[in-house]
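Can you read through this structure? Questions will come right after.
What you see is the complex with one protein chain gone and the rest in place.
And now, chain A:
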Amino acid sequence: MLGVAFRVGAELVAAMVVGVGGGLVIDRWLGTSPWGLIVMFVLGSAAAMLNVYRAVNGMGYAVGYRRPDTGANSGGGTNSTPAKDEGEGNRGH
């Protein structure tokens, strides 16, 4: 259980790091302070929520993860793997 919680935490922190860091870099580069920071902060928060949703939903760690509708063979393996890993995390912590 703690494993899942920790993953969600890491996901949130990472999104903030990328969002705010990216915003500051854009501001410095284009001189658009503070708009880059504001826009990237909001987008980063959205990305964080999206990734937390994906992680908790067992949809895998992947960004832009889509349920494979073609190729049923790989599809089975694809869907079962993240769930298995989730179980590993639960047992772990």
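One rule holds in what follows: a residue touches a chain if its C-beta (ideal position, glycine included) is under 8 Å from a C-beta of that chain, and two chains touch if they have at least 3 such contacts; residues count from 1.
Note that contacts and distances are computed from a predicted model.
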{"item": "Per UniProt, the name of the complex member that is left out, chosen from \"Electron transport complex protein RnfE\", \"ATP synthase subunit a\", \"histidine kinase\" or \"NADH:ubiquinone oxidoreductase, subunit RnfA\"", "value": "\"ATP synthase subunit a\""}
{"item": "Where the unshown chain meets chain A, residue by residue", "value": "3, 6-7, 10-11, 13-15, 17-19, 22, 40, 43-44, 46-47, 50-51, 60-66, 68, 74, 77-78, 81-82, 85, 88-89, 92-93"}
